[in-house]
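Note that one protein chain of the assembly has been removed; the remaining protein chains are unaltered in position.
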Amino acid sequence: MSVFVAVQCDDFCLASEYDELRRHSACGAVVTFSGLVRELSNNILHSMTLEHYPGMTEQALVAIAEQAQQRWQLGAVHIIHRVGTLKTNEQIVFVGIASAHRAAAFAACEFIMDYLKNRAPFWKKEHTAAGDYWVEAKASDQQALARWE
Amino acid sequence: MSVFVAVQCDDFCLASEYDELRRHSACGAVVTFSGLVRELSNNILHSMTLEHYPGMTEQALVAIAEQAQQRWQLGAVHIIHRVGTLKTNEQIVFVGIASAHRAAAFAACEFIMDYLKNRAPFWKKEHTAAGDYWVEAKASDQQALARWE
Amino acid sequence: MIKIRFFAALRERLDCSQYLLQCDSNSQSVATVLEQLKGHDSLWHQELSRTDLLCAVNQQLVPLSAAVRDGDELAFFPPITGG
Partner (left out) sequence: MIKIRFFAALRERLDCSQYLLQCDSNSQSVATVLEQLKGHDSLWHQELSRTDLLCAVNQQLVPLSAAVRDGDELAFFPPITGG
């Protein structure tokens, strides 16, 4: 089982991550999640800035990966989260899982995203035509944790 | 909502599929599943041949994509399934979903794989040191459908 | 005529991928056709009696109670193992 975690300003390349994940030859399933800066329907979002708590973020991501590893049989877990200013359609976050079986790969990938959304210290500030504002936490993200408990 | 379905001998490129999926600018989430020919622990698997029912397979995949589309708000669905002879670690199947929200993207991707495993007419024959044999259907694949009903 | 197709392990065991069946009535159930096919010989009888057999009429999965009409394509195959 290998864990790779990165917090970075630079963009990431899904293809490179996938190529590493599929190298685990006992793994028949690779699931990836990519989170992107979404263009809002009213089109007022210009960009967003991601703030984080350096040091704590990396530890939190490793802890989340390890929790997933304890619950499911996984070959590899990759988590990348970007910080800094990102424009519409840019990549924010990547989670990739390699596992022998698809059910474990899907569950671990969704589990990691649900925990990351609640436990990894990142905050989004949106820059819009109407001004800058901090994104409010969503109740749905908190509720998403319930099913894993 | 766009649906793309392919049944082909040729390999596919995850990066190209992903680049198309993330073009849906209202989508904040892209989930991909890749199924690979798994190296068995006893290392006896040389390759496998995938047989299918030409005509029916394409229809079945489109029908599964449409069912997913009816259940969740999706921006794009891509399904690619290979046929012919594949070696260890080669890609067999790809399902990619773009959606506004991650929960829908995860659910639709897993739903499509669960239905594909039971409803799309593909059959695997494994070529091993001990001879060739048809893969037996797994009870776990049938059980996986239950939660969607 | 009904065009009958067999796939995968079933195709290999019957050593037959296509079979044209003379159609007496306008409409009959898949189950009726299956009984006719079982009469072919003891091997066919055994293979086509498997309870896990799947069937499709005009490339749509259907239960054995479904109707088959003259000109239809009927297919039998073992449980699916793709993906």
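Order of writing sets the labels: A, B and C. Residues in every chain begin at 1.
The criterion applied here is as follows: a contact is a pair of C-beta atoms (placed from the backbone, for glycine too) under 8 Å apart; a residue touches a chain by one contact, two chains touch by 3 or more.
Because the structure is predicted, anything quoted here is derived from the model rather than measured.
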item	value
Where the missing chain makes contact, among the chains that are shown	A
Residue of A:Cys13, A:Ala26 or A:Met56 touching the missing chain in the full complex	A:Met56
For chain A, residues in touch with the removed chain	35, 50-53, 55-56, 59-60, 81, 92-93, 113, 116-125, 134-137, 141
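Everything that follows uses one rule, which is that only the chains that are shown with their structure count from here on.
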item	value
Inter-chain centre distance, chain A versus chain C - centres from mean C-alpha coordinates, in Å	48
Chain centre separation (chain A, chain B; CA means) in Å	23
Mean-CA-position distance for chain C and chain B (Å)	26
Two or more partner chains touched - positions in chain A	none
